[in-house]
Each structure stands twice: as C-alpha cells, then as structure tokens.
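Note that one protein chain is taken out, while the other chains of the complex remain in position.
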Amino acid sequence: MSRQVVVPFGPQHPVLPEPVHLDLVLEDERVVEAIPRIGYVHRGLEKLVEKRDYKDYIFIAERICGICSFIHSVGYSQGIEALMEIEVPARAEYLRTIWSEYSRLHSHLLWLGCFADSMGFENLFMQSWRIRESVLDVLEETTGGRVIQGSCKVGGVRKDIAAPQLEQMKEGLKTLQSEVDDLVAVFSDEPTIKSRTIGVGVLSKDEAWELGAVGPMLRGSGVRKDMRMLGYGAYEHLDFKPVAHDAGDCYSRCLVRAEEMSVSIDLIRQAIDSIPEGEIEVKVKGNPDGEYFSRVEQPRGEVLHFVKGGGKKNLLRHRVRTPTMANIPALVKTLAGCQMADVPVIVLSIDPCIGCMER
Amino acid sequence: MRKEEQETIEVTLQTLASEVQKQKDLGSRLVQICCARIGDDFELHYSFEREATDSPFKFTDLKLVTDGGSPIGSVTGIFFAAFGYENEIADLYGLKIEGNLLDFKGTFITTSVPYPFGKPAVTKKEGTS
Partner (left out) sequence: MGVFTITKMIVKSLIKGPDTRRYPAVPAKKTPLTRGHLVIEIEKCIYCGLCSMHCPADAIVVTKAERTWHIDRFKCIVCGGCVEYCPKDCLHLVPEYLAPQEKQQGDTYTGPEPVVVQEPVPASE
C-alpha cells in the first residue's frame, strides 16, 4: 500500500510563463489527481466598464493579455459592432485579419519555445524566439507596438498599410516560411522530443468534447472545429481549412500548432493578394443596447466576449471567457495517471495564458 | 461582418437543471457561465454549443434572473467543466451555489475586498493610494 504525498507545483516554476498552482497528489512517482488553484494575477479589469465609455474601453480590452492582445481587441470590437449594427469597411476587415494572423504566428512561436524549454531543450527555445523577432518587427513597423498593437477600434482600424509595405511583408514571408519549416522539422522528427511527448497526456475525442476543451487541445484529439470557420472578418473570402490530428496526446497538439503556423503564413499571403482599396473606418454614433456573445479564434482556442449595453455610454457588463479557462478541466483530467516528470510537458501543452484567464 | 444567430431561452431556478440536461442530451458542450449585476438583480447566462443540422456552430444561451436570495443548484453533476465558472461566480458576486462537486469554499479567487463585483461601486480603503 503506497503512501500519498501532496507536492505543490507553481506558482513559481521554471517552465511556467505565468503563475498557476497545482496540488499534485502523488503515489510514488505517479500522479493520482491534481487540484488547480488560480487567482495570482486577478486584476478585476471587467469592473472598469463602469468608469470608461465603450469607445475608450478598447484600450483596456487590449491589455488583458500580452501575447494574444490584438485578437482580444478584435473580439470586443466585433461584439460592439454587432450590437450597434455597424458595417466595417472591407479593407479594415482584411487588415484586422492580417494582423490577427501575425499575432497567431508570434504566439505559436512563443509556445514552441516554451514547450522546448519545458523538456530542457534550451537551444531550440532560443532559436524559436529568434525567428519570432522577425514577426514582432513586422508588427512594430506597421502598428507601432511589438506586443500591444493599439490599432483596432470600434468601427475599423486606426492605421493603414501602404501598398509597397505590403509587398515587403510578402517578401519577408518567404524567408519566414523556410525558417519555420526547419524549426517544425526538428519538432516532428527529433527522437528525444518524440519519446517525451508521444502517448503522454492522452485525451480522447469524447472526453475533449464533454469537458469543453477548445483550440489545439480539441483539434489535437480529432475534432475539426475552429472558430475561424464562422467566417468573421475576412475569413469568409479566404480559403481556410482547420488542422486536426487524431492521437490526442502532447505530440499531436504540438503538430497541430506547428502546422497552423504554415496555414497562417498562407492566409496572410492570400489576404495581401486580395485586399481591396477603400476606407479603414466608419464613424460611430450612439450607444450600444442589448446583449451579444462575440466568438473569435485566438491562438489558444475560442475566446468569447459577452457585451451587454443599456443605452448609455458605459456598458452594463463585459465578460471575457478565455480558452485557458475552458481547458483547465481537460488539464485536470489528463494529469490523472501520469508520471511526475511529465507534468511540465502536459501543463505546457494546454498553452496556459493565466494573465488573460484571470483578467 | 457576419452576425451569428444566437438563441436565448429564459429559465427559472426550478427549470435550470432540466434545461441543462436537455442540452446535454442534444450533445452540446458547455461554453461558459457568466453573471452580471443589473440593478439589484443578478443575471446568469449558461451558454452551450452543438452541431446541428442547420448550422455546425449552433449557439444556445439559457438566461436566469435571480435576486440572489435563494441558492442556485450546481450543474457540475451534468457538466463537470462548470466547476471553475461556478466557483468564480460565488467568489466575485457572493451568490450561493450548492452542490458543486469541486467547491473551493470561497478561496478560488481571493480579493482584498470580498465580493467586489456584487457591489455597485467599490470604494478605496483608507490609507491606500
């Protein structure tokens, strides 16, 4: 009869990008169950709707998270635009899509680096982040900020990209594609990475759907669902197919994210080729009234922005449900029964972004 | 811009469990549970999504309005994934939810002011800048 020991994991841990706590109940080296604790970075941002009007609130919505900030602002703007029946011009939709896909690229490169670091492969971590720098340079040249872009607003976008700069971005995509291909080849073929991720943290298709998993966690278990299929933004005009793998372990989730990077590069190329001319914003008058759930695809999964307006310039409620919050039950399920040395790999494979989970 | 078709069903404290079970039988997944304080009442939204014949992303929302007096039955027996959202609502709004399978009893999100979202406006404590 083995003894049960409780080992705390986090909030300070070398592999965790952001603080979360897990109480691991261990028997010898096997995890019997894991109990999560959150609340280390709760800022109560949603209460600021009472003080700021809905047009200025976009600056706060962007700063919920540092990695996925642009897509938060797109989700919020789309929610308000749906409530007030605003038609955003087509050029603004394409520009939002281009910046969202660059955001997704830099987030996946960041994750690949952290994933390699969780296995101890620091050289690969540094190489991934070196490639990520070129994506951040493009974001800074076109919007002014590396991580907080500040270019989306209710009714359109703030800045335009001129045609010669779009051509330069397209040229840069070629070098980026070849570097990403080299990097992905290491992740998919290296025997040490494979031996640490194949068969680890298995989540079956039914369990993933029932526990409410989203994003690559769901697509790594074989369910082909992606919020970009809803057709918001410019996605209804672009040729897009979601990536899914069937095994349900950490290796297939890694492959899903790696292949999504190539899909993003292809989407940016298509968007630059077919971007229409025109205005980039419309004037917004009046106040929002009613409620709407705006769903957008972040790099980590489906994010939901619930906006409820009462006819005044302050919203009644703004709620953000981030993908990490939806993946926590799936994490608790996959951790049960694994070895203690696999815990960092499994925790990283849900792509934890605790800053936006707790707002 | 494409606006999604979203269906809203009003429920009461008594019919909540049966409506949630209906959604589970249809094969939905739980998307989120949200709480809003409108005036003196609390409004809860239970959102589900399923694959239906008319659309692959059919979104249904159950809306429950309560004054916070009586406790709300937990849905973790039907959807285990609800434990996080229900703990968060109990900690931030001060509503009582009974029957939660993984109940943190008020320690999920600890704030210096208890139930900050349940009050209309939080005033600063004396002595803090």
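Letters A and B name the chains as they come in the text, with residue numbers starting at 1 for each one.
One rule holds in what follows: contacts are C-beta pairs under 8 Å (C-beta built on N, C-alpha and C of every residue); 3 or more make two chains touch, one makes a residue touch a chain.
Only a predicted model underlies this, so the values are computations on that prediction, with no experimental measurement involved.
When the omitted chain is restored, the residue from A:E141, A:E167 or A:D273 that touches it is A:E141.
Interface note for the absent chain: among A:I38, A:L83 or A:L124, the touching residue is A:L124. Among A:V7, A:A185, A:I198 or A:A336, only A:A185 touches the chain that is left out of the view.
Which of A:A34, A:I60 or A:V345 touches the hidden chain is settled by the complete complex: it is A:I60. Residues of subunit A in touch with the missing chain: 52-53, 56-57, 59-60, 63, 123-124, 127, 130, 133, 137, 140-145, 150, 158-159, 182, 185-186, 189.
We take it that only the chains that are shown with their structure count from here on.
For the pair subunit A and subunit B, the distance between C-alpha centroids works out to 23 Å. Here subunit B touches subunit A in the complex through residues 1-4, 6, 29-32, 34, 36-38, 45, 47, 56-57, 59, 61, 79-81, 83-85, 102, 104, 107-111, 116-117, 121-122, going by the rule given at the top. Against subunit B, in their complex, subunit A makes its touches with residues 35, 37-39, 42, 44, 46-47, 50, 78, 81-82, 86-88, 93, 209-212, 225, 227, 229-232, 236, 292-293, 295, 302, 304, 306, 308, 310, 316-317, 319, 321, 325-326, 328-329, 358.
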